[in-house]
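Note that one protein chain is taken out, while the other chains of the complex remain in position.
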Amino acid sequence: MSSITADELEPFIEETAVEHRRGFRHRWYRTPSFVAGVVILGIVVLAALAAPLITKYNPTSQDLLSTLQGPSARHWLGTDDLGRDVWSRLVYGARTDLRVAFLAVVLPFIIGTVLGLLAGYYGGLTDTFASFFVNIVVAFPFYVLIIALVFALGSGTRNIYIAITIVGWVSYTRIIRGEVLVAKRRDYVLAAKSGGLSDFRILFRHLLPNVITQAVIFACSDIVLDILAIVTLGYLGLGVQPPTPDWGNMIASGQTYLTTHWQLSTFPGIAVVFTALGLSLLADGLADLLRPE
Amino acid sequence: MTLGEYVGRRLLQMIPVILGVTVLVFFMIHLVPGDPARTILGNQATPARVALVRHAWGLDRPLYVQYWKFMGRVAHGNLGDSLFYGVSAGHLVLQRLPVTLWLIILSAIFAVCIAVPLAAVAATKADRAPDHVVRAVPLVGLGFPAFWVGIVLLLIFGLHAGRLFPVGGYGSGFFGHLHSMILPALTVALGLAPILIRSLRASLLEVLESEYVTTARSKGISEKRVMRKHALRNAIISTVSVLGVNIGYLVGGTLVIEQVFALPGIGQLMINSIFQRDFPVVQAVTLVFAVMVVLVYLLTDVAHALLDPRVRFE
Partner (left out) sequence: MTREPLVKVRDLRVEFQLARGTVHAVDGVSFDVEPGEAFGLVGESGSGKTVTLRALVGLLPRGAKLTGGTIEIDGVDVTAADEDTQRHLRGTTVSMIFQEPMTALNPVMRVGDQIAEEPLVRLGMSRSAARARAIELMALVGIPDPRRRAQAYPHELSGGLRQRVMIAIALSGDPKLVLCDEPTTALDVTIQDQILKLLRKLQHELDVSLVFVSHDLAVIAQTCRRLAVMYAGQVVESGAVEQVFREPRHPYTLGLLRAVPDFEVVRERLASIPGSPPDLAAPPAGCRFHPRCRFVQEDCLAIPVELERLDAGREVRCLHHDQTAADVEREPVIVDA
């Protein structure tokens, strides 16, 4: 709004801001993107958890007599080139990819947040060093560095976690550092300092709860990035190793039969998009709900 | 400060980052578990060959000597020799670089062409139906794996819909290149456009509420001219920065897309070299990608300075 409107409406804006702070609990169900995100993600997570209950076939058992079948009552989404049930693989793929994606954000989140706190709070040499490393990592295109690291380390989920951690902490450090730079000038930090509290206590008891929100919101979109990265690695054959079901793998192996059996690549792709949409909506809704003033 | 001095200062600031980048690329080989030479060459390699490679890469020397030698080579433009092709990795990269540059430039142009009109429509119709539609684009769009979008586009335009575009390869001649680049560039652009739309819409909304736009409107000029001459011109500035920040994402996207469309760029070179366990080439491509991104950061800073007269004086 222009300054004029702000001027005219100042008393009202003040009040809406207070209303915003009034809480998550009362308003989450009135934020459509948040509700939609929870529902979509809920469906995917439930399907992944209930995988043995909602599938009839083992996702890795081959049936070379019934390969490349179209959708039918027996195989809801048909079978792949090795006669494996596509629906089973899709559901078990959710297990793999969701687990890896969720676990992959944990370390970057923790490391990035702590570094951001220290860099923002202490400034000076600490900040110079942290920023230097941030600048080096962001000089590499996201996928190039991930792929190069996975290549050097060797494929497999453990190395995916390591690669994503080496690349991913940067965003959290940037976000938290920026938030701390603003927050440390606020009264409550100055009060805590003049009260003689230890730096450790100020950092983790007073600053952290106030700056963590942005990192949490980013983590939701970061999981989307990680899912895409995992699926992309799988597509390139560098990710989760076969025969463990993984959506990226499924898309890659289906690509060979694109002209005749388009569904093989399409369904896992839709699964990725659906899951990512749920997470994006969740992030969007969270940002809406947690926006403080 | 003149533009020349500005560029000069930014180039100087780049040096430590480039050095850091080389350190990381150099250390990649030490991330390889076990004896790097043996792991990379595989189990079939004779011990003599392993020893040869180990010595050629200087893996039997202290780390700092290794890095010093590595830097000495890189400074002379020598990025090592390919284990697979037997020629210099730098040569391989240079040969394929134009394809990737083409793809990056075309993708950026496409992304801007998609994002600017959509963001403009959304911002002028804020909180009405067109805006809601455009706001949904980043939410949905960011979740699409780029390679999968490429496959779907291939399916629609390459195999069906009259086989409008080739399903792979680089074509020949300028128009052949252009023709074969359209689908891949579109794929990369579709991945980048949502990010641009989000930031451009936000900055347009801010600009459209600003007083100078009101001033422009109080001149009685057409809304179209207000948008073109005043609002977009200002909103583009922050979008250039966003484009710059996301260039890493764009460049990384081309890596995967080259694989989907069988484009002989450095991304495909990297993936192929990974499967051929051609370590020097992977290293060289990684380094070239990073230097490219750092240069693009510089370019966007310069573009920012050119677009915004306030920058040089800050």
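Chains: A and B, in written order; residue numbering restarts at 1 for each.
Simple rule for what comes next: a contact is a pair of C-beta atoms (placed from the backbone, for glycine too) under 8 Å apart; a residue touches a chain by one contact, two chains touch by 3 or more.
Just so it is clear, the structure is predicted and the values come from calculations on it, not from any experiment.
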Option touching the unshown chain, where B:Val74, B:Ile237 or B:Ala290 are the choices: B:Ile237
Residue among B:Thr39, B:Ser210, B:Gln276 or B:Thr300 that touches the chain left out of view: B:Ser210
Residues belonging to chain B that touch the chain removed from view: 209-212, 214-222, 225, 229-230, 233-234, 237, 307-310, 313
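The definition used in the following text is that only the chains that are shown with their structure count from here on.
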CA centroid of chain A to CA centroid of chain B, Å: 22
Residues on chain A engaged by chain B in the complex (per definition of touch): 1-4, 33, 132-133, 135-145, 147-149, 151-154, 221, 224, 228, 231-232, 235-238, 248, 251, 255, 258-259, 262, 265-266, 269, 272-277, 279-281, 284
Residues of chain B that touch chain A when the two form their complex: 16-18, 20-21, 23-24, 28-29, 31-33, 39, 138-140, 142-148, 151-152, 154-155, 159, 209-211, 214, 247-253, 255-256, 259, 270-271, 274-275, 282-283, 285-286, 289-290, 293-294, 297
